[in-house]
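I have a structure here, written as structure tokens, and I will follow up with some questions on it.
With one protein chain withheld, the remaining protein chains of the complex are depicted in position.
Up next, chain A:
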Amino acid sequence: MQKINKNVVLALLSLTSLVFLLFQLYYYRFYLSQKNGAVFSKVRGSQSGEDSTRWHVVRKFLGLISSHNIPVYLIDPLILGLIDKDIEQIRSSPDGPSPECKYFCAPRDFTTFALLDKTWKHEVGLFRTAEKMGFQWLKIINKDPRLDGMDDLSGIEIPLHYIFKLASHAIHLVVFYERSGNYLWHGPLRLKQHMDRKFVPFRKLHFGRYPGAYEKPELLLVSIDDLKVQIPKNPSSFLEEMSHSRFLECRYREARAFFQLYPDDASLDAVEFRKKAKSLLHLAALTLNSLGVKFWLSSGTCLGWYRQCNVIPHSKDVDLGVFIRDYKADIIPAFQKAGLPLKHKFGKVEDSLELSFQGEDDVKLDIFFFYEEDDHIWNGGTQAKSGKKFKYLFPKFTLCWTEFVELKVHVPCETRQYVEANYGPDWKVPVKMWDWKSSPSNVQYNGVWPVDEWDDVIQIY
């Protein structure tokens, strides 16, 4: 009897395991088919029949938005990259039928489009139609940065991103806003706590990790893969722009705290200086941009942006930085043409170059040229009467866009390190007496110019 019992137990166990195993298999399959996302997408992508899903979803989406008269344009970097290769052909035959599905059939999780905020009316109807067509959608809203700089305004959160999902494909719609400084801005994609983190694999999105700043693009209506779609007229320059589009918002909250500690100078002189500095900066930006010289806010002007989101009224000049590799001989004549005569020129292109232009009423524009080394970046200074050279060292940095006095300009992304290198850990405390030869915490004595070079490296007008 005991043996029988043992057998019974064994058989029972086997049967149980069998049932269990079957269930597990079933569940595993179920689990697989449930997922459209990241982990298993590679497997699925290779299966046939998946390819056209994307094309169909894009077509449906374009139908949806055109039925609501919403102008969107394609900014998907992968597709624009493909388009860019055939751009001549696409431009020359805008209406030709496509022999094969070349662009919209590569299996991807997303296709990215852009929408200009002011071109549509935030109609709720769009989303209802979308739902009827089978789209699931997600809206990502956040504070309006155009009002962030202002004291005590509240009210509207604005939509920054939309995601429309159908079957296994999602459309990422990035909302672009026009901002002061004549540029377009898109916001970061940040999920609020209650949001569905698995709606789409957010990490793979091409837009949204950081906010970005762009020029207003010229658009071109093209027909690709039998779909009519607007694209930036020059895809390669758009892609180039995209690669360094990261935008930094000014630290308005910290600036407010700063003004609490050190009330702003509202005297007439301060108002006047700010006005002049602003127009000088606008003129300098116009001139350098037209030459294609990349520049950023440096020294006091950068500190003003970082610390108080404004020009420091007692700074008395405007400081810009330019990489020496971007130096052009045209710079001096271009500024002279713009009405800013050269005031002095120190150093030479190979070493410690620095240009100063005379703006209106004693407001000076300083352009410092920066030299890149393996582990740091530096710019030079020269004392006119003694021929002494100085060197200002900075940790390496990259450039980000920001908005300053109604202008889209570059600042070092690692602004804090930059400012701290220049002004030391006490940069938060305003200092009225500033000696450029001794006050900066990153200054190094760098020898003396040879006397025979003085005529060349110390030019004062």
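A few remarks follow.
Throughout what follows, a residue touches a chain if its C-beta (ideal position, glycine included) is under 8 Å from a C-beta of that chain, and two chains touch if they have at least 3 such contacts; residues count from 1.
Going forward, contacts and distances are computed from a predicted model.
Think of the chain that is not pictured: of "TRUB2 synthase", "Cleavage and polyadenylation specificity factor subunit 3-I", "Protein O-linked-mannose beta-1,2-N-acetylglucosaminyltransferase" or "DELLA protein", UniProt labels it "Protein O-linked-mannose beta-1,2-N-acetylglucosaminyltransferase".
Touching the chain that is not shown, out of A:Leu221, A:Val271 or A:Ala384: A:Val271 (per the contact rule at the top). Within the complete assembly, A:Arg203 is the residue of A:Lys132, A:Arg203, A:Lys385 or A:Lys432 that touches the hidden chain.
Here one chain is not drawn; of A:Glu178, A:Asp330 or A:Glu414, the residue touching it is A:Glu178.
Although one chain is not drawn, its touching partners on chain A can still be listed: residues 4, 6-8, 10-21, 23-24, 27-28, 31, 35, 37-40, 118, 121, 123-125, 142, 144, 146-147, 149-156, 178-182, 189-194, 197-204, 208-209, 266, 268, 271, 274-275, 406.
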